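Comments concern the structure below.
Every protein chain but one is kept in place in this view of the complex.
Labels run A and B following the written order; every chain starts at residue 1.
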Amino acid sequence: MGLLDKARQRSPWLIHYDCGSCNGCDIELLSCLTPLYDVERFGIVNVGDPKQADILVVTGSVNQQNKSVLKNIYDQMPEPKVVVAVGVCACTGGIFRDCYNVVGGIDKVLPVDVYVPGCPARPEQIIDGIKLAIDKLAQKDVVKEEG
Amino acid sequence: MQISLLLNVLLPFISAVIVYFLKNERMRNIVIIATALVVMASSVVIAVYGYNTFAGHPLGNINLDRWIAIGDLLLSLYILYISVSLKNAMLILLTLLQLIPMFVFENFSGANLDVLHPIYADHLSVIMNLIVSFVGTLIWIYAISYMREDEEHKGIRPSRQNRFFFILLLFIGAMNALIFSNDLIWVYFFWEITTISSFLLIGHDRTAEAKQSSTRALLLNSIGGVMFVIGIILGYHFFNTVDIQTLISHRASGMLLLPFAFLCLAAFTKSAQIPFQSWLLGAMVAPTPVSALLHSSTMVKAGVYLILRLVPAFYGSWLAGVIAIFGAFTFITASLMAISQSNGKKILAYSTIANLGLIISAAAINSPVAVAAAIMLLIFHAISKALLFLCVGTIEHGIGSRDIEDMRGLINKMPFTTLITVIGLVTMLLPPFGVLLSKWLVIETAAKNPLLVFMIAIGSALTVVYYARWIGILLSRTSSKDVVQHEKRDPFVRIPLSVLAMLSIVISVTVTSIFNGLIAPQVVEYFHRLGVIAQEGSIGTSYGGFSLWPVFLALALALLGGYVVLKGSNQYAMPYAPGESAQEYKVIKVAGKETKMPKAKVSNYYFSDVISENRLTPWLDVAAAVLIVAMFGVVIL
Partner (left out) sequence: MNVLNIVFRLLLALVVFPIIGGLIVGLDRKLTARLQGRYGPPILQPFYDVLKLFSKQRIIVNEFQVISVFIYLASSVLSLVLFTFQSDLLMIIFVMSIGAVFLVVGALSVKSAYSQVGAQRELMQMLSYEPLLILIIVGMYLMRGSFNIAVIMSQGRPLIEELPLLFLVMVIVLGIKMRKSPFDLSASEHAHQELVRGLLTDYSGLYLGLIDIAHWFDLMLLLGISTLFFYPHIVLGIIASLFLVILEIVIDNVTARLTVKWMLTYSYGLGLVLAAINIAVVYILR
């Protein structure tokens, strides 16, 4: 494992987007930052800026209104990047699946790398999922896009 | 040698008359450009071979004093005529206060007003002459195309360009004559010509605002004129001469400083120091070449030039101490005011006032090093500021506004002009360019005086604010979306802008040679010592040193690094915006109704509630007036 890969594994910055969650998963996600779980010890930082993020964590199901927003945030993130779907809503649409405006899980819009089911997902699960995502992140290479 | 002096001074006068009567625009332009070239060339000749007294009268045996006296009388009568036609009682009074004492003094007091060498050149005059000749004539060339566009734009028929160029050319002649005069009465005469030129040019557009501003300019400058007359008469009373070189060779003290205090006050009005600043701010209604030429780089410099001339006379006195504080006060307050402005021309005007204040302050710090710094600032400021004014004028013609908020993303619309403007701003703002180098030297020298350095330190931090944000605003661009337009510019605009921009960089790179060649000899002549060593790209004093090459090298490496990285693969993205607004929704549906999104607006901090021009100005004027009273106080007591 090269130094770069190691650095990438040790410094995953994540951005959290709440697509249409009931806030249950959001609260669980935020509790990961609290002293009890403290994800910063893995170098994980919760950033607000997709341009500086490596991992997109999405909670809640996608609906027609925020589909484009989700895509937009994803597009602004520089390669390499991974997506984690937290909660059954984000995985499949969950209990909101049949709503008139719901598109479904976020994999309808984005390529999802890790699914973390649960309603809500427990912090331990979330951390575990993010750890999986970090491993995937290290395997990805910078996709060079000529701009 | 004498021929080039004659050409330099008299040719603009002659060409001015020719231009006034030439109706053919082509011919007129040729005359202007030819005159410009001759004036530039002759100033270089003077600079290279100059530096000595021009013995006797260069015009043979004609006694010029007589002619100057007559000219002075006619000029004063003309100003009186203007004052009467403006029906401004105050102005009439001030004019009479100049006219009558001067007339009596010259004709009935029996004073011996002969001056052995009425024409005199040293390094300081050469420096001023180079500035006036180069910057001034480049502005003429710029004005050719500017005025054509301006008249088209404003629909002025028949053309009034004859009159405009007549005054513009005349003015340069008068400036050059002023610079080489060694007789206070001569200086006064040319001083008055610059005043009247300024009045006529500010009023050129004949709008109500122009009329009001020009009257104010005349009024305030007439106060300066009165002070000048008092200064001359008192100077004669004390020292029996109007010869500047003889006057300053007396190391006067106490009451004997009084004439110099009056002359400095005259200089303050000309340099628009607070509390006389309002005329310069009003003067911004004039066409841009006027602002660039008279109100930033040359005429207002006549004031600081006079002070730099008189420095040896009051060097080391209490008067100097108060003048230094006064200048620093103007520096800090004018910089503060500039922050609250969004009008580009007004920002430049305030910054001009501030820099002139700094020059005055440095000149009076009582150290040869500071005087050297003052002269240095004079040079660098003149070039960069003239450049900036011309840029703002060009931008105004391009986008129809001089508000810096409207200049967001100008780099896409006017790439050439914007780039030049950025060069101008950077040379005004950042080391290792000359203006900052001079400022560095001033701060280091002023450090012995804590009060002074306090004001200058805060003032220069304020300067950073209004220039830095201007640069940023100009350069704003979203590369993936914005289309860079091709900018077509008249060569008459392109050439002066490019030459000035180049000059502003070149003189900064060659600052040590300029320092050794022009500035150092002048300071040595004044004080027989210098205290600054400039060599191999570094300027050093006994208490510090600035090496230029490392900074230039670092900047070059940075540009190179940026270039290399930009050559590599980069993806151009949109600026970050959260969620929806990134897609620039103009209309959204809220509860089934189409609703227009309110337009988000970002603008600079202006603190207009705290730094309110209208509210603060009276207080600042009072404070400045107190300082002026203190200035006379220390002389009289």
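Everything below uses one rule, namely that a residue touches a chain if its C-beta (ideal position, glycine included) is under 8 Å from a C-beta of that chain, and two chains touch if they have at least 3 such contacts.
Quantities reported herein were computed from a predicted structural model and do not represent experimental measurements.
Every visible chain touched by the undisplayed chain in the complete complex is listed here: A, B. Of the candidate positions B:88, B:476, B:510 or B:617, contact with the unshown chain belongs to B:476. The missing chain, though absent from the display, is touched by one residue of B:191, B:350 or B:546; that residue is B:546. For the chain left out of this panel, the touching residue among B:399, B:499, B:573 or B:630 is B:573.
Touch with the hidden chain on the side of subunit A covers residues 3-4, 6-8, 10-11, 13, 34-35, 38, 40-43, 45-49, 51-52, 54, 76, 78-80, 142-145. Seen from subunit B, the chain kept out of the figure touches residues 408-409, 411, 429-431, 436, 440, 443-444, 447-448, 450, 453-454, 457-458, 460-462, 464-465, 468-469, 471-473, 475-480, 542-547, 550-551, 554-555, 557-559, 561-562, 565-566, 568-578, 600, 602, 604-605, 610.
Assume only the chains that are shown with their structure count from here on.
Listed in rising order, the residues of subunit B touching subunit A in the complex are 480, 569-574, 576, 579-580, 582-583. Residues 49-51, 66, 68-69, 72-73, 76, 78, 144-147 of subunit A are the ones touching subunit B in the complex.
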